[in-house]
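Removed: one protein chain of the complex. Kept in place: all other protein chains.
Think of it as A, B and C in the order they're written, each chain with its own count starting at 1.
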Amino acid sequence: MGKHFLGFALVSTMLSVTTTGFGQSGNVVKYHATMKDVKYVYGVAEPVAHVKSGDILETNSVDAFGNAIQKPGDSLSLVKGDNPLTGPFYVDGAQPGDTVAVKFLDLQVDGDQGVGALVPGFGALNETSYTPMLHTPLPEKIWFYPIDHASNTAIFKALDSNFSVKIPLHPFFGCIGVAPAGGEARSSIVPAEFGGNMDSPEASVGNTLYLPVNVAGALLYMGDGHAAMGDGEVAGTAIEVPLRTRLQISLIKGQKISWPRFENENTLMTVGAYRPLDDALRIAFTELVGWIHNDYGLSDVDTYELLSKVAKIHLNEMVDPNYVVIASIEKKYLPAKKK
Amino acid sequence: MGKHFLGFALVSTMLSVTTTGFGQSGNVVKYHATMKDVKYVYGVAEPVAHVKSGDILETNSVDAFGNAIQKPGDSLSLVKGDNPLTGPFYVDGAQPGDTVAVKFLDLQVDGDQGVGALVPGFGALNETSYTPMLHTPLPEKIWFYPIDHASNTAIFKALDSNFSVKIPLHPFFGCIGVAPAGGEARSSIVPAEFGGNMDSPEASVGNTLYLPVNVAGALLYMGDGHAAMGDGEVAGTAIEVPLRTRLQISLIKGQKISWPRFENENTLMTVGAYRPLDDALRIAFTELVGWIHNDYGLSDVDTYELLSKVAKIHLNEMVDPNYVVIASIEKKYLPAKKK
Amino acid sequence: MGKHFLGFALVSTMLSVTTTGFGQSGNVVKYHATMKDVKYVYGVAEPVAHVKSGDILETNSVDAFGNAIQKPGDSLSLVKGDNPLTGPFYVDGAQPGDTVAVKFLDLQVDGDQGVGALVPGFGALNETSYTPMLHTPLPEKIWFYPIDHASNTAIFKALDSNFSVKIPLHPFFGCIGVAPAGGEARSSIVPAEFGGNMDSPEASVGNTLYLPVNVAGALLYMGDGHAAMGDGEVAGTAIEVPLRTRLQISLIKGQKISWPRFENENTLMTVGAYRPLDDALRIAFTELVGWIHNDYGLSDVDTYELLSKVAKIHLNEMVDPNYVVIASIEKKYLPAKKK
Partner (left out) sequence: MGKHFLGFALVSTMLSVTTTGFGQSGNVVKYHATMKDVKYVYGVAEPVAHVKSGDILETNSVDAFGNAIQKPGDSLSLVKGDNPLTGPFYVDGAQPGDTVAVKFLDLQVDGDQGVGALVPGFGALNETSYTPMLHTPLPEKIWFYPIDHASNTAIFKALDSNFSVKIPLHPFFGCIGVAPAGGEARSSIVPAEFGGNMDSPEASVGNTLYLPVNVAGALLYMGDGHAAMGDGEVAGTAIEVPLRTRLQISLIKGQKISWPRFENENTLMTVGAYRPLDDALRIAFTELVGWIHNDYGLSDVDTYELLSKVAKIHLNEMVDPNYVVIASIEKKYLPAKKK
């Protein structure tokens, strides 16, 4: 026991120092994304802009359909590619083995409408390309969600009956990640060790996301804005919207993590992304045991036991090529952080 | 589409009527369970008491270890069987095809101490009997949790360091279920269609649990009291305690459900119990689509879409022979219930 | 390491002795099963006959549909219960902790026709009760397979075109098992530690099946005869037939196994039955490592390595409530058996 935990201790110390540093103002880097320069893979590509550790990045994203679905009658055949990504942003000085931290300062729906869709071959209760069956697929359907900025809600309107209801907005990036390790390039629909299509509502204001740096400059991408999403994203889409955002980017030198992590003042959150969900959960929890063991000094079995009593699980999505589970613990249940 | 939903409509109407009826006082049936008359399977057995629809049942349960672990030095070898069950209670008039409703009126920890344990061959991050590997198993460990009734907390005390922390109590039955269908009898460690070891914190005050009746009298069992539990119950145990309880039992005649359901004033909750978690989630969500479609009149695809935007998932446990996921929706997102 | 292997050593020695003993002739016990006395669960029930260790049992089974599907136009609605079982047979002297060995001496298709069916909600490429989806189910279909005893074949006749082809017969019991442990009773469609609906073509002439004894008399059941079956039994049925059989039953006292095993002159075979297939495979292989380690004296890591080079996997079925994988090794790759 203890195997998972080598080399974490310094990470946590540095993460702590860096988090404190977020309060300092950095330069503001502005970049406006359009469909002309979106990307469809996380990988090595020409940066659209450079940021320095501490900088504020102001940018935007088109929606998961490349803004192609605008009005009744528009069909998915208009979509050129799923999850067009803004980026990559080159983090100056970032090298493999470092960690990049992204603090979500502001996220706003960039428009007056969101879109939801039933996509044949996609969804937790559909047969899909990776869980294929012999049934006739469920048919394509599209729902439009007017955004009411005043009440901060989106409106669901049933297609088959006369019913509508307001849904509170919780804007977040469905996609945020960096270039993968080992020379891989991964589709914008995939979540994995490099982040990506995690569909984590945790990628939102108030939280900081840590991502492993795998290539020089880290190469940060984001997109797939969601105005709101149910746990599991079971039908395959959230309320898909363009977003405007302000992020603070920080670089943590010489510290390595294996999977993405989120943190805020009160909570530690670890990401597991794989199939089946059983393995996504195992990844998230071994990561959380390792984090606590190294930064807060509990033994691994004490940590395991404590998590069995107070951990929370957030099942983000079960529809993408990998499924995503977040394990978390409130810091109030932990000893003081190690110096 | 629509296949899952035949025959649900009347259930919901009846459930509605019955729920209203819970306010009425019934007779009080009292039964005191001891280790002399616990059971270790959900199945057909001599009833320990009879209850009528509307009756209040006051009873108790021993802990998951049969109260065998009391002090440092006690080992799991003292445990005669896992999850000893109180019951069965015979619900007068219940016949296969009916539904029994259990409203949790009161739950109290019946003692001053809870127990947690690392059980070799059990746990989400252990190799287990159903996910066996070749490693040396993690060793047995036991934690004792003093219960502070005044502050309504239990105290975690680390074994390997000098750390303790208070955990708020949320008492619930890890096990509650009825005799299975088809002449089966199932171990008290199994959750399935008949309920059982669901390890659902939803089995607690404020909620009503619906269970399918499979045999005459339904034959209700309960046990495995938990003072508090983390999502996933990842190390294999909660804070295991004896419980005292007051429940109201109601019978819904001629109405059939396939899987357990929970409900309260604000929320519909459906249970899926299987492996892998992927399938548990699919069960819970198809059940929820069916419930909403039948009782609230949304089409199945509108329901699926809406759930993708506002559903909640509670991953109860990933340690028992079947894993348990609860899918839920707040009623505020639904149309008015059908008459 | 080594944990899985305690207490196996004597088993193997005894198994060896007993296997030798199969050559001796025992008494012949004859029992004719009809639909009047079939059972639908593996559990404790009144024995239909007693057998002594070494006895020959001559008996028969109805088909998986209770012989209810006989001619075009017959539908699954005629079926009273799936997999009606012949038995139970009480093995005199068998006690929990013993092992019962069943040697398949003869198996004959008991009739001139087999049946295959597409059962809504059942099958590896269908949505099912445990992998539910929102699609319209595949419709019920029934195929009849004339048996040609002269050529020892069954004839597949396409429903939607004018094509037929002969399939060689390989008769075996889809169901064979004993009463489960711990007071459980399990449906005749379930395979698990007690055997049951393993759908193993290995349950056929030339092989010996070992089953753990969990209750006094073991209580052996069999049924679900198959004239032939593809790997995976993917559409949910084999060529379903009544069978006549001759079996030799032996009792191995004081020796305990955890999961069913098959053996013949050349091969060791272990059964894993669970979901997902990943876990069924892990069970089968840890069992095989344990068997080899204990009976043939290779270290566990040497065994693991050797299996990675020469093991065979037979994926029996992926359609029942648990999935079944058999791992095997030819004995020619092993050291001499320990005395």
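What to note about this one:
The rule is simple: a residue touches a chain if its C-beta (ideal position, glycine included) is under 8 Å from a C-beta of that chain, and two chains touch if they have at least 3 such contacts.
Computed from a prediction, not measured in an experiment: that's the story for all the values here.
The missing chain, though absent from the display, is touched by one residue of B:Q70, B:T136 or B:S161; that residue is B:T136.
Within the set C:I176, C:A235 or C:I249, the residue that contacts the chain not displayed is C:A235.
Residues 125-127, 132-138, 276 of chain B touch the missing chain (whole complex, contact as defined above).
For chain C, the residues in touch with the chain missing from this view are 1, 116, 118, 123-125, 138, 141, 143, 154, 156, 158-161, 163, 165, 167, 228-239, 275-278, 281-282, 285-286, 289, 297-299, 301-302, 304-313, 315, 318, 323, 325, 327, 332-335. Within chain A, the residues in touch with the undisplayed chain are 1, 3-4, 40-41, 43, 130-137, 182-187, 274-276, 279, 282-283, 286, 289, 300-301, 304.
To be clear about the criterion, only the chains that are shown with their structure count from here on.
Which two chains touch most often is answered by the contact tally, and the pair is A-B.
Mean C-alpha positions place chain A and chain C at a centre distance of 47 Å. Counting partners per residue, chain B has 1, 275-276, 282, 286, 289, 301, 304 as the residues that reach two or more other chains.
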